[in-house]
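Missing here: one protein chain of the complex. Every other protein chain is in place.
For chain A:
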């Protein structure tokens, strides 16, 4: 038993090693960049970790970080579900934008009691996200179109469609308003904030409210984690990601699996805009936060497609985003934050691969100690190691190109 615990600890340690090295390397590179533009990296670091001068300002910073981290977490989760299966859902951006808009319009159009109204908005958003992702899935299984290409294209269509819908049929704001938006959601569709929880803990009251959607996001995170790690469905999905050919030989239908995984990924993507919609703006407008879907890809990479890791990665990215403003106050361009995030993503890809090799070697050494026989790792190309170092991306269906008769 204790041997297993040690082995598990070692494995966990090795899987943390990659992201940790990546973050450290990214920090070092960013320090060099800051030094090159003639500023002091240490001062920049100080500003970044300084959450505020008064207790109230500190709590406010924490709320800002959390409110940013919640959608990033959901977005990372959505990307990771597809990743786990070897699919690259770049379309989260379009899926959440369209889902949020339709959910905002639909939510404003119906009258329902409070909890049901929130549920209604959530279900609509998930359905729209799933539907939009489903287009890419269907194109893939029936016509062999790479989901990478189709989801990028669908992003462009979704953004255009959303822009049209918000100024057209779903317009709720006055003709003269400077920002075009949907009709505001009624009180019954608001998710109450969790700020009371913070003040209840004896913290100072922040200026902004902490999104109550945090609770829903956590529930979704746990559900996805259990689904992937413990269920038959999750096993089929992960097996397909590790080796599509072995999964089909084991009886997994690659086509239905592709469709299911994309639908699930899209459904979670549909939730990405809801913390903001149901917690602060109550409308979808042309000013609605953009880019969460793309950042989600980086978050999923950094979190190694593990829900807990994604939560940590989302917090880190949110922390960096918050630092953009204070950095400007000491004359460091906020794009330094973008540089840090970019280098994290690049180094995480490399570091994950290094960590994966270390893990593999340690497993081989362990096995060799027992048997004395050399391992048989195949002809140098273990199936499916994608850019995230753990799963392969852009997996193809088995050779059969025609749908079954």
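Just so we're on the same page, a residue touches a chain if its C-beta (ideal position, glycine included) is under 8 Å from a C-beta of that chain, and two chains touch if they have at least 3 such contacts; residues count from 1.
Convention: contacts and distances are computed from a predicted model.
Asker: Name the omitted chain as UniProt records it, choosing among "Nucleoside ABC transporter ATP-binding protein", "Peptide/nickel transport system permease protein", "succinate dehydrogenase" or "Uptake hydrogenase large subunit".
Answerer: UniProt protein name of the non-displayed chain: "Nucleoside ABC transporter ATP-binding protein".
Asker: Which residue from A:23, A:239, A:301 or A:316 sits in contact with the chain not drawn here?
Answerer: Missing-chain contact among the listed residues: A:239.
Asker: Looking at the whole complex, which of A:115, A:169, A:251 or A:291 touches the chain that is not displayed?
Answerer: Touching the chain that is not displayed is residue A:251.
Asker: Can you list, in ascending order, the chain A residues touching the missing chain?
Answerer: These residues touch the chain not displayed: 3-4, 7-8, 230-236, 238-239, 242-243, 245-253, 359-361, 363-379, 382-383, 385, 390, 398, 400-402, 404-405.
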